[in-house]
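Missing here: one protein chain of the complex. Every other protein chain is in place.
== chain A ==
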Amino acid sequence: MATEKTQYDDFIVKGFIISALVWGVASMTFGVIIAFQLVYPQLNFELPWTSFGRLRPLHTNAAIFGFALSVIFATAYHTVQRLCRTRMWNDTLSKIHLALYNLTIVLAAITLPLGYSQSKEYAELEWPIDLLIVVWYVIFFANYLMTVIKRKEEQMYVAIWFYIASFVTVPLLFIVNNIVIPAGFLKSYSVYAGVFDANIQWWYGHNAVAFVLTTPFLGLMYYYLPKHIKQPIYSHRLSIIHFWSLIFIYIWAGPHHLLYSPIPEWLQTTGMVFSIMLWMPSWGGMLNGFLTLTQAKDKIKVDATLKMMLAAVTFYGMSTFEGPLLSIRAVSALGHNTDWIIGHVHSGTLGWVGFMSAAALYYLVPRLWNANLYSEKLANAHFWLGTLGILLYIISMWVSGITEGSMWRAVGENGELVYKDWVEIVEFLKPFRLFRAIGGTLYLTGIVLMVYNFIKTIQNKDSGFVEQDLRIGVKS
């Protein structure tokens, strides 16, 4: 009889965890570099491959598709096997996926600094790399779906719903937005032009936020949070309602990126209305997370992983409140194109995605390598450095963004612009942008501590893992 250990393929989970750590550190390091470049332009070094314009897409691609996707795949492989009580359908396909996926990120890390870019945000990679992505995606998705189909557990747990929704939507967005006409081996043009291209790009761009940075992480929350505290999810019905409304509404929200642009008025209004409606399902997910967490509330003080989950859910609630707010026309008029948006995005990515990822990794690494976490204290330090970093980041960006927007629109009594000189505004924002860079550095430091903690843990592998019981009333 197969034992629990040989039943599941954990090699693939470990592979993606290591990818996540490598690309996580890389993407955030680039983030910190470009943040400092916006204060000290000398840091561009007057070299093509170190200038801001080329490193910025490298930062976003490595963070979204290197770090976040690695976490998504690691947790998808881990959860689907357990929730379906079956091994992956085909281990070889999993390994090919891991290899080709990492090859893609390496190719991205080479081509983007060399200036090969489609210039569509989060879809910068040139067409041969896009084709490679389609190849490994099909391999992965077939493997995932077959595993779900041959499952031994009749009911599909809510975590699987969120993963499936993500995995069917992402290729749809990716393929439609990336239809290009090649003009050479690494050069292509979007087949759509102008206004249409903008509409499709932001339909994709916003839903990359929805179906890469939100739904998989909700799925991950629905698995690891109840598992970690050994308590059921607060409300199954709330899961159903917020799942279906979230995936139905999210896809409409794209045009809120194009308010006051030449896209049709009705489209802008639709985008705005659906963005506001999105607030409800988002908070449905947040509340389900929160109320589940309260079942272990007296352990929040002692467990860093739990703290991270709590902070992650809080930042999720905060940035999904801010999102609908920013999609209201009048607010968009002030905030659009400013640092405020950068702050909003980072409260979601650093707070929600980053902390939820870290929590999942703190859960997974000791279990997979069968060793207790090297240091709970370091994990705690990671939490506080990360939290402080995020707060510095988003507060300075709020101040900077709102200042920036107000200075742009300031008109004197005679109807003339008060701040005609653009650089005057740039100068004024420098201190806030410096604080942002410092906040990012603190966050990166936290991540480095986590990696060190994991290396030390992995060095003790097979020393035996003892699970903590976090239930209320159980002494730890």
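Following the convention adopted for this analysis, contacts are C-beta pairs under 8 Å (C-beta built on N, C-alpha and C of every residue); 3 or more make two chains touch, one makes a residue touch a chain; residues count from 1.
One rule holds in what follows: contacts and distances are computed from a predicted model.
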Legend entry - Among "Oxidoreductase", "Lipid kinase", "Extracellular solute-binding protein" or "Cytochrome-c oxidase, cbb3-type subunit II", the UniProt name of the subunit that does not appear here: "Cytochrome-c oxidase, cbb3-type subunit II"
Inset, instruction - Return the single residue from A:His97, A:Lys120, A:His228 or A:His346 that touches the missing chain. - result: A:Lys120
Legend entry - Touch criterion as defined above, residue of A:Gly31, A:Pro216, A:Gly254 or A:Gly348 at the omitted chain: A:Gly254
Legend entry - Contact residue for the chain not shown (choose from A:Ala74, A:Leu98, A:Leu125 or A:Ala198): A:Ala198
Inset, instruction - Tell me which residue among A:Ser94, A:Ser190 or A:Thr387 touches the hidden chain in the full complex. - result: A:Ser190
Legend entry - Footprint left on chain A by the chain that the document does not show: 37-39, 41, 44, 46-48, 51-54, 56-57, 115-121, 145, 148-149, 151, 154-158, 160-161, 164-165, 168-169, 172-173, 176, 181-184, 187-201, 203, 237, 240-241, 244, 247-252, 254-255, 257, 260-264, 267, 270-271, 274, 333, 336-338, 341-342, 408-411, 415-417, 420, 422-423, 426-427, 430
